[in-house]
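As you look at this complex, bear in mind that one protein chain is not there, while each of the others sits in place.
== subunit A ==
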Amino acid sequence: MAVFEKRHLWLAVLAVLALALPLLVANGYYLHMMTMSFIWMIAVYGLNLFAGYTGYLSLAHAGFFAVGAYTLGILTVKVGLPFWGAFALSCAFTSLLGLAIGLVALRTKEHFFAIYTLCVGYIIYLVIDKWDSLTGGVRGFIGIPAPSDIGPLSFQTPVAQYYLVLFFLFAVIFVMYRLVYSLTGRTYIAIRNSEELALTLGISTMKNKLASFVLSVFFTSLAGALYASFIRFLGPDIAYVTVMFDFLTYLLVGGIGTLAGPVVGTLLITFLSQQLQFLQDYRMLIFGPVLTLLIIFYPHGIAGGFIRYQAKRAEARRLEREANQTAAELAASRQGRDGRYVKEG
């Protein structure tokens, strides 16, 4: 129990830090950077739900991120819907698109699924890039409004936007937390572990995979819609494979299939790449080998490696305790015997 409480304490400390950050850092650039990394985190949580917990590597998520972002742009600018209505609709639309794509894509497995979704992601990129009249093509999409006020709450300042994004991040983490420690989460993990076993245990793998995929797309589209309202300019690049592999890098470094992974990985990589900015594209000379080493030695990322280390230590402690107990029992029985001998002697 103590472990759980300690873990909750850490969560609380991090949450308080995140809440207090705008008060601690006056630098607007850092605030911008943090808001952006929160948006990436939400997208990576989406990827994590499906790739980490359900075991299917989707490479279309940058595409879904872009669809969420562009849909918000189109609905607010071209259709003229009020912001929050458009916001909800863009997530709903992207989720529906995810459902349609999932119905086809989930007929494939493993690397076939990865290749299929890679193609889907690329097609989304091409559509955005070429459909000039709707998306603005390579020129980009401009004029997306900032989130409109909700009652007394206004989201015009960077600090307010920071808190808005943070609110959604907390909400996503909360939902993920509830999900992972539930029968539904266990079902997803069972599918990841062995689809054959899950099937013979009476689990409808298709239905569960589809639900997980759609929720995962929903999270990512939420991140996309937040991105659109925060940056307020969109280019087709956000659907490109480089964004997809950024998501994947954050997830792998942080720890795929862990709750803390997306936060740890995104923070670390965005921070590092800021610090190494002076190296320009040569940064990749550092990132590449580090990532390779990490995959070889810490395939479960930083959070995953930490969890495994803790589990190992707990197991070692338990074995030690058991060994001590047996030793004590042995000693006690020997003592009893010796005592008897003495008496008899």
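Everything that follows uses one rule, which is that a residue touches a chain if its C-beta (ideal position, glycine included) is under 8 Å from a C-beta of that chain, and two chains touch if they have at least 3 such contacts; residues count from 1.
The rule we apply is simple: contacts and distances are computed from a predicted model.
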Undepicted complex member, UniProt protein name, chosen from "PadR family transcriptional regulator", "YhaN AAA domain-containing protein", "Sporulation stage V, protein AE" or "Branched-chain amino acid ABC transporter ATP-binding protein": "Branched-chain amino acid ABC transporter ATP-binding protein"
Contact with the hidden chain (one of A:182, A:274, A:292 or A:325): A:182
Touch with the omitted chain, as defined above, among A:76, A:205, A:249 or A:270: A:205
Omitted-chain contact residue, chosen from A:16, A:150, A:197 or A:286: A:197
Where the missing chain touches subunit A, by residue: 175, 178-179, 182-187, 189-190, 193-194, 196-205, 211, 215, 308, 311, 315, 318
